[in-house]
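One chain of protein is taken out of this complex; the other chains stay put.
Let's look at chain A:
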Amino acid sequence: MTAFVNRINSAARNVPTWVVYIVLLLPALFLVYQAFFGGLGRDPVKALEHELGQWALKLIIAGLAITPLRRFAGVNLIRFRRAVGLMAFAYVCLHFAVWLFLDVQIWSQIWADIVKRPYVTIGFAAFVLLIPLAVTSNNWSIRTMGPAWRKLHKLVYVAAVLGGVHYIWLVKGIQIEPLVYMAIIVGLLALRLRWPKRATA
């Protein structure tokens, strides 16, 4: 087990972070390609919106998994956390852009939807919360902000939960997939709780 973890860790050390950006960009490029040349089915707009939303949520989850992975499994991928987080944000932006320009289109309806449709409101809130995190995902911010930086970045917990609720709320009826996402998010957050230490006999 530890040999395996060590192998992962030393392999990870040899991967430059820009590789992660490129790799995580590939699904978006592929989706855009499919959107233009067929392959997203009969309703490419919805398919694009859904796929980008799914990727956004997956990457947020991946970002949340990095710290517990180190703590509980000794796998150290902290170097890639910024890349994963920023790419998650990029997918949220693309998802939002598809909604704005290809789905809703009508400017007067956009604000009405954000205010009146709870699942859109929640998605939008998650998006807004992620903006300051994306803006401060650089070395300079970490240096100048000091301890406030860590506090600010706890907002990702809220954004992740909002993203999960957004998904549960937008489907018709009770569907399994969004509940699975939510369970994973809640699980990853629970791992961060500090349980009161029990006296050992």
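In this section, a residue touches a chain if its C-beta (ideal position, glycine included) is under 8 Å from a C-beta of that chain, and two chains touch if they have at least 3 such contacts; residues count from 1.
Assume contacts and distances are computed from a predicted model.
Q: Under which of the names "Protein-methionine-sulfoxide reductase catalytic subunit MsrP", "Putative FMN-dependent luciferase-like monooxygenase", "Gluconate 2-dehydrogenase subunit 3 family protein" or "Peptide/nickel transport system permease protein" is the non-displayed chain listed in UniProt?
A: The UniProt record for the chain left out of view names it "Protein-methionine-sulfoxide reductase catalytic subunit MsrP".
Q: Which one, A:I8, A:A28 or A:L102, makes contact with the chain that was left out?
A: From the options A:I8, A:A28 or A:L102, the contact with the absent chain belongs to A:L102.
Q: Going by the contact rule already stated, which one of A:I22, A:I78 or A:V171 would touch the omitted chain in the full complex?
A: If we include the chain that is not displayed, A:V171 is the one touching it.
Q: Can you list where chain A touches the absent chain?
A: 35-36, 41-46, 48, 102-106, 109, 112-113, 116-119, 169-176
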